[in-house]
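In this view, the complex is presented without one of its protein chains, the others remaining in place.
Up next, chain A:
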Amino acid sequence: MATTGENSRWQHLDKILQRNGPFCDDSFTSGNVEEILGRWKILVIGAGGLGCEILKNLALSGFKDIHVIDMDTIDVSNLNRQFLFRQEDIGKPKAEVAAAFVMKRVKGVKITPYYGAIQDKGENYYMQFNMVVCGLDSVEARRWINAILVDMVDMNNPESLKPLIDGGTEGFKGQSRVILPTISSCYECSLDMLTPPTAVPLCTLASIPRQPAHCIEWASILEWPRVMGEDKKLDTDNPEHIQWLYEQALERAKEFNITGVTYSMTQGVVKNIIPAIASTNAIIAASCCNEAFKIATNANPYLNNYMMYTGNDGVYTYTFEHERKPDCPVCGNQATTFEAKGDWTLQEFIDRLKEKPDVQIKRPTLSTQRKKLYYQGPPQLQEQTRPNLDKKLRELITSGEEVGITDPGLPFSLRLNVVFD
């Protein structure tokens, strides 16, 4: 199997792809890189810490046709890990710079960047890919792409099922997982594994702060709109805005004898900064791409379906099968039951919904088959439905009635059977 010239580049990959291994199942057909991976078209979502690694890994795994979406531009704080970017790239779109870099280094790979949001694209766009690899830092974007891919599955068309591989990191920890939409547990099925962002009650912020973070949140949630008015939007990337918040928070902390407010903490709280290093991104991105490679080549069995990594104390991984949720609002076929009290007001009901880790909505619109309960917009409808917020649930719905919930962040609607206990 002597290879020469251009093709001798892929000798390492060919050694593995041209031979059967003891862990391969019957689906493995040996061949060379071009034969096996030439037809694959793969989408990478995110060109940040994970995305840069993913693009490099896929290109050097023999994938030829890669697309990448990212809506961000390069910031100085990316340079400690996003290794395709340099000082002079600051301000440029991540997707474009990353694609150009990898194409220059790895000859023969085609990477098509799109500088924009995943929500800009529809099913027609996503249908062209064989697989999607995600390196995202937002729960909302993950839920969106997950829902789209589940929705696209057409039982009569096997090509419509696109494996989704998702990675995430925080500090020395991370996880990677393989989702086969409608077949294995989807992102929405596991939403309750995330600790919901600890929402501090507004009354704590307003009257009884105890932590430096309470003072910072007070400054950004309550004080900024009060002083600046509705028109001037808080820009968490603007150092002057952060400086203002920092000063307000410091002042408030002094008033309550709270210590520990710093500029860095202010930035961390308002931008919800997650610590990130190159090493962990490398581990998780490579784990995702290893699964992508195994799915595409059958050179070994792929992950079923979740791997957690933590490097804080030695090295520890936990590999397990996350189970589907029969009442998953995205891939399940049963409506979820939600226990409520008939005495709750609609507002209270909404507040409880927001607290639920498997729901996580921000601005819900609620309705039943019979009536509109509360609409976030348009203004007339919101006006019309606002009085319902103070009404008791039993005045609005009957126990066991199905309530539909939509949220601007989600491409699907939740259906809840609300049962009074």
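Methods note: a contact is a pair of C-beta atoms (placed from the backbone, for glycine too) under 8 Å apart; a residue touches a chain by one contact, two chains touch by 3 or more; residues count from 1.
The rule we apply is simple: contacts and distances are computed from a predicted model.
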**OP:** One chain of this complex is missing from the view, so tell me which of "Elongator complex protein 4", "Signal peptidase complex subunit 3", "NEDD8-activating enzyme E1 regulatory subunit" or "Cullin family profile domain-containing protein" is its UniProt name.
**Re:** "NEDD8-activating enzyme E1 regulatory subunit"
Original post:
Which residue from A:125, A:263, A:338 or A:420 sits in contact with the chain not drawn here?
Top reply: A:263
**OP:** Sort through A:44, A:111, A:164 or A:303 and give me the one touching the missing partner chain.
**Re:** A:303
**OP:** Kindly state which of the options A:127, A:193 or A:208 is in contact with the chain not pictured.
**Re:** A:208
Original post:
For the chain left off this view, which of A:69, A:270, A:283 or A:350 is in contact with it?
Top reply: A:283
Subject >> chain A, residues in touch with the chain not shown (by the definition above) >> reply: 5, 8-13, 15-16, 19-23, 53, 56-57, 60-62, 76-77, 79-81, 83, 86-87, 105-107, 171-172, 176, 208-211, 239, 243, 256-258, 262-264, 267-268, 273-287, 289-291, 293, 300-301, 303, 307, 309, 311-317, 319
